[in-house]
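Of the protein chains in this complex, one is absent; all others appear in place.
Presenting chain A:
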Amino acid sequence: MMNPVVVKGLTVAYQEKPVLKDINFEVPEGKLIGIIGPNGAGKSTLIKAILGLIPKAAGQIQIYNKPYRAKDRVVGYVPQRGSVDWDFPTNALDVVLMGRYGHVGWFKRPGKKDEAFALECLRKVGMADFADRQISQLSGGQQQRVFLARALAQEAKVYFMDEPFVGVDAATERAIIDLLNELKEQGKTVLVVHHDLQTVKEYFDHVLLLNVEAIASGPTESTFTMENLHQTYGGKLAFLEKGQMIAEQK
């Protein structure tokens, strides 16, 4: 089976010291993959480097056996919620419509079909009633769902999501994970930057443990182990005791 995402020897450096060093990993199709690691491990950088948003010093990225090109429209992206100005004069439906821009093409406006599709995406994340709502008047969880709907509107095969669970309540987290599982059932591959170690085993089929280098990657069952966590998080003792507990839970 062809692996949808293959990363070989990826290195990224802003200054002298690399932020990501010789990253090699592959992810299988139709799975939920968690990207796990401490702050400053380069998790967001990894996603941005794969998507070509920041330059890489070395390495190759293959998406479905081809070098990544945004215009192929195979990849959908959910940036961190805090990365945009939510006071921007626009409503929820309009933000979701942005996901259609790649399909619409230059100089043209999204049509009725695109609008209907965007509305359907909002419905899937439970936000259809908020289509006309100014985005600054949405709660954090609702804003996150709008971002997810926008990614759905991209109709991609592989999704990259940067911390979609940050600052959302339990109900929204549940709704998001249900949606991710639905995507998985449709054969889509979803890579998620994730912080909460307690839910890793429940949410993800595969994990990539990252701390500047790729510490380990593979099925959650065999990869999310105490030993690998120890290597990923280093000598943070109090934290590791908690990690031990989590790793031992079956």
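To be clear about the criterion, a residue touches a chain if its C-beta (ideal position, glycine included) is under 8 Å from a C-beta of that chain, and two chains touch if they have at least 3 such contacts; residues count from 1.
Keep this in mind: contacts and distances are computed from a predicted model.
Student: Using the UniProt record as the reference, specify the protein name of the hidden chain from among "Pyruvate,orthophosphate dikinase", "Cell division protein FtsW", "Metal ABC transporter permease" or "ATP-binding cassette domain-containing protein".
Tutor: The record for the missing subunit names the protein "Metal ABC transporter permease".
Student: Thinking of the whole complex, not just what is shown, which of A:Pro18, A:Pro38, A:Gly59 or A:Gly102 touches the missing chain?
Tutor: A:Gly102
Student: In the complete complex, the non-displayed chain touches which residues of chain A?
Tutor: Touching the chain left out of view, chain A contributes residues 48, 51-53, 69-71, 73, 75, 77, 79, 83-85, 88-91, 94-95, 98, 101-102, 104, 106-110, 134, 150, 154.
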